[in-house]
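Can you keep this structure in mind? I'll have questions shortly.
Here the complex is missing one protein chain, while the rest keep their positions.
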Amino acid sequence: MSTIALPHEAQAHALHHDDRSFVRKYIFSTDHKIIGIQFLFMSLFFLLVGGLLAMTMRWQLGWPGRPIPGGAILGDAKAPGGVMLPEFYNALVTMHGTFMIFFAIMPLLVGVFANYLIPLQIGAPDMAFPRLNMASFWTAVPAGLMMLASFLVAGGSAGAGWTSYAPLSAVPEYSGVHTGQQLWCLSLIILGFSSLMGAVNYITTVINMRAPGMTWFRLPLPVWALFITAILILLAIPILTGALILLYFDQTIGTTFFLPANGGQPLLWQHMFWFFGHPEVYILILPAMGFVSEILANGARKPIFGYPAMVGAMIAIAFLGWIVWGHHMFMSGMNPVLGGYFMVSTLVIAVPSAIKTFNWLGTLWGGSIRFHVPMLNALAFVSMFVIGGLSGMFVAATPVDIPLHDTYFVVAHIHYVLFGGSLFGIFAAITYWFPKMFGRMMNETLGKIHFFLTFIFFNLTFFPMHLLGIAGMMRRLYDPTQYPHLQPVQPMNEFVSVNAFLLGATQLIFVFNFLWSLFKGRKAETNPWHANTLEWAAPSPPPHGNFEVTPIVYRGPYEYSSPDSPVDYLPQDRPPLERPSPAPTLAPAGN
Amino acid sequence: MERWWMPLPEDVSTFGPRIDSLFFTILWITGIVFVLVEVLLVYYIVKYRAREGRRAIFSHGNTRLEIIWTTATFAIVFFLGLASQPLWYAVKEPARFPRGGLELNVTAKQFEWHVTYPGLDGRFGTADDFEKRNELDIPVGVPVHITLRAEDVIHSFFLPQFRLKQDAVPGMEIPAWFQATKTGEFVLGCAELCGLGHYRMRGRVIVQSQEDFQRWVQQQTQVRTADAAR
Partner (left out) sequence: MSQAAALTYPDRRPMPGMGVYNMKLGMWVFLLSEVMFFSGLIGSYVILRFAHPTAYPPPGTVLNVPLTAFNTFVLICSSVSMVKAFAAIEAGDQKGLRTFLLATTALGILFLSIQGVEYTKLASEGMLPMASLYHAVGRHGGTAVLGGPLYGATFYTLTGFHGAHVTIGVLCLIFTSIRAFRGRYTQENHGGIEIMGLYWHFVDLVWIILFTIVYLI
C-alpha cells in the first residue's frame, strides 16, 4: 500500500470529484477520518449501553427487591415480575465494566482519536496501513456484537466480574453461566486483534509519517499520549489474549490452568490479568491527559507549561504501569513482602501524576482563559482527576487498603479516574474536534448546560461512594441491606441512585446536541478555536488525503500569545515572517 | 460513631486504630493537597479569565518549579511508604504474628463460612473438634489465628469492624490474625464476587469474654460428644 502517492491522487478525487462508491467511502473506508468517526458512533452506542446497565444496577442498589419500572420486559430468567435476580445483577456488574472499559472508553480514546488525530496532527495524508486500519474497525464490531449477544444466550451473559477471576469464571457450575462466559473470552480475544492492528498502525505512523519539521519535541501532546498508549496496548493486549486463551481452554476442553484440582493456580489468572490490567488503566487515562493538555493550552491561550516534563511524566506513568500490577492483589494471599514492594512502586506513580497536575495549573497561570465548552470539560478533568489520584493514595497504602479493598471506595476511585478523568477528557475532545470532524459547530449553550449538570450529578453520584466504601460496603453486592452494618447507610445508596439517574438523563442533552449539530449546527470555519496544530490547517472536514500540500512544521504546537505573532496564536506550519533567524529558534523551551 | 462526618464502622481490633490513624493521616495529606490544587484552580480561573486588552504571559515553564514539586511529591510518597510498611507487616506477615492465642480453621464455600474449632484440647483432627456455620465465636483480648481455605471459588474474608480482609483462595492455605478489643456481635462478610449468592454470604462474629468463651467451648464440645454418643 503506497502511502506517499496517496495525497495527490486522493486529493484530486476529494477536491474535484470523489467517485468512490458510498460503501467504499463510508462503510469499508480506508480513510482514517471515516474510521475514527465509525469508532465514534460505535463507542458512543456502547457508552449508552454501559450507562443503561449501570442505572439498572443502581435501581437494585437503591431499592433492593423493588420491581424495576418496566422491568417485566427483561423476562422471567433475568427479573421475574421486574425484580432482578442476583445472577442478572452479576451479569450487569460484569457487562457494565466490560462494555465501558473495552467497548466505550478504550475505543473512544484510542479508536476514535488515535485514528482521527494522529495523521492530521503530524501532517500525514493517512495512516501507514490504511487497509489494516479498516480491518481494525471491522474486527471490533463483531466483538462488540458478540458481547451484546451474550445477554440472549441461555444462562445469560458473563457474570464473574470484568476481572473474571478464576475459578468462578472457569467453571460453569460455580457461576451458573455457561455460554456467556465463553463468549466473553472470545469477544475479548477478537477485540484484542482489533486493538493490536490499531496499535501497530499508530506506532508506525507516528514514527514514520511525520511531516517535515515535525520533530519529536514538536509533536502535539495528544500524539505523544496516543503514541505511548499504543505502545502500552501493543505490549499489554497479548498478555490478556494469552490469559483469555488459557481461561477459554479451562472452560471448554477441560484443562486446569487456573483450577487447583491438578496443581493449577487461581492466582496465575490474577497475575496475568493485572499485568495487562494495570497498563490498561493507563491506556484509559493517558490519551485523555493528552487531549486535556491540548485544550487547556488553547483555552488559556498559553504555551503548555513544562512540555518536556509533560512528556517525561507520561513516559514515567507508562513505565511504572508495568511494575505495579500487584496492588490489585494486596488481599489475594500474595506474599506480603511482594505487597510491600508493590506499595512503594504504586505510591511512586503519584509523582508523575502530580507533575502533570501542577503543569496544568502552571498552564492556566497568567493565561487569558476562554471558557468554551471543551475548556470547561478540560478544567473538570483536572479537578476530578485530582480527586481520583488522591483517593488512589488511600488504597495504595497497604494497611489502609485492608479495609478499603474491594469496597465502594475503589468503585469511587475508579469512577473519578475513568468518568471524572477519561470521560470528561472525551467530552472535551469530542466538543473540541467536532467542528473538524463534521464541519459544524456543536451548540454552545446546550454544551454548557450538559457540562454543568454532568459535573454536578457526577459528583453527587460518585463522591458518596467513597463514604459507602469507608462504611464497609463491598463491591458487586446485589443487596447491601443484607448486612447489618450497611443498613444505616442505605439512604446514601438511594441518594446515589437518584443522582445516577439524573446523570444518565443529562447525557440525553449531549446525544441531542451531537445529533442536532451534525445536521443543523453552525458551519465551522477551518480553525474555529484559533489553534496551532496542523489539523486546523486542513479544511473542516478535511478531504480524503487531508492536506492540499504536505505541511512543513516550523515550531512547537503551543506557541500561543507568542510575541512573534500579531494574533494570540501561531500555527505550526506558518512560515516565520520577517525574521532572519531560521525556524529552530522558535522551538519550545526544553527542545 | 465518634466522627459523625466519617461513616467508619466501629473499630474493635488491636491493629484497627493504627489503620484508622494512618487513614486519617492520608486524609490530612491528601486533603491539604486537594484544597491547595482546587483553590489554585478556581483562583486562576477567576483571575486569568479572558479580558479585553490583556494578553497571556508567554512562558514555556519553569525548571525550578518542576524540581520543587517533583521533590515535594517524592518526599510525601516516601513518608507514606515509610509509615505504612511496619503496619502492613504487623497485620499480614506470618513471621510477625503474635504467638499463642486461639487457632481456627475457616473454610469458605459457596455461600457459607465454615469455622472449625480445635475443641478443648486445642488440636485439630481430634474427636472434640466442632464446626460452626456462618458464626465466628472468639474471646476478647486474645490473638485469633485463622487458616483460610476455599473449596470452590475465591472468597474474601472481610471483618469490617476489625479492619481485616483476606482472600480465601482454593488450593491455598492463607494465615491471618486479629485480636478483638471489645465484646459484642460484629459482621463477617464476603468481599470477593463469588457467584450468585455472594451478597448473602455473611456471618456473625460473636466476641465474648474469655471466661464466657471457655464455657461456650466446653458446652459445644459436650454437644459434640453427646451427638457422637447418640
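When the chains are written out, they are named A and B in that same order, and each has its own residue count from 1.
The working rule: contacts are C-beta pairs under 8 Å (C-beta built on N, C-alpha and C of every residue); 3 or more make two chains touch, one makes a residue touch a chain.
Note that the structure is a prediction, hence the values are computed from the model and not measured.
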item	value
Neighbouring displayed chains - absent chain, whole complex	A
Contacting the left-out chain in the complete assembly, out of A:R210, A:R301 or A:H327	A:R210
Contacting the left-out chain in the complete assembly, out of A:L109, A:A166, A:L183 or A:L196	A:L196
Option from A:F39, A:F129, A:F330 or A:Y478 whose C-beta touches the chain left out	A:F129
On subunit A, residues whose C-beta touches the chain left out of the figure	1-5, 7-8, 128-129, 132, 196, 199-201, 203-204, 207-215, 234-239, 241-243, 245-246, 249, 253-257, 261-265, 268, 271-272, 275, 550
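As a working rule, only the chains that are shown with their structure count from here on.
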item	value
Centroid spacing, where centroids are CA-atom means, of subunit A and subunit B in whole angstrom	32
Residue numbers on subunit A that touch subunit B, as the complex places them	85-87, 90, 93, 159-161, 165, 167-168, 171, 174-176, 259-260, 264-267, 300-309, 331-333, 336-337, 339-340, 343-344, 347-348, 350-351, 354-355, 357-359, 361-362, 364-371, 379, 382-383, 386-387, 390-391, 393-394, 397-400, 402-403, 405-407, 467-468, 470-472, 474-480, 482-485, 488-489, 560-563, 568, 588-590
Residues of subunit B defined as touching subunit A within the complex	6-9, 18-19, 22-23, 26-27, 29-30, 33-34, 37-38, 40-41, 44-45, 48-51, 54-62, 65-66, 69-70, 73-74, 76-77, 80-81, 83-85, 87-89, 91-94, 110, 148, 152-154, 156, 158, 160-161, 163-172, 174, 187, 189-200, 202
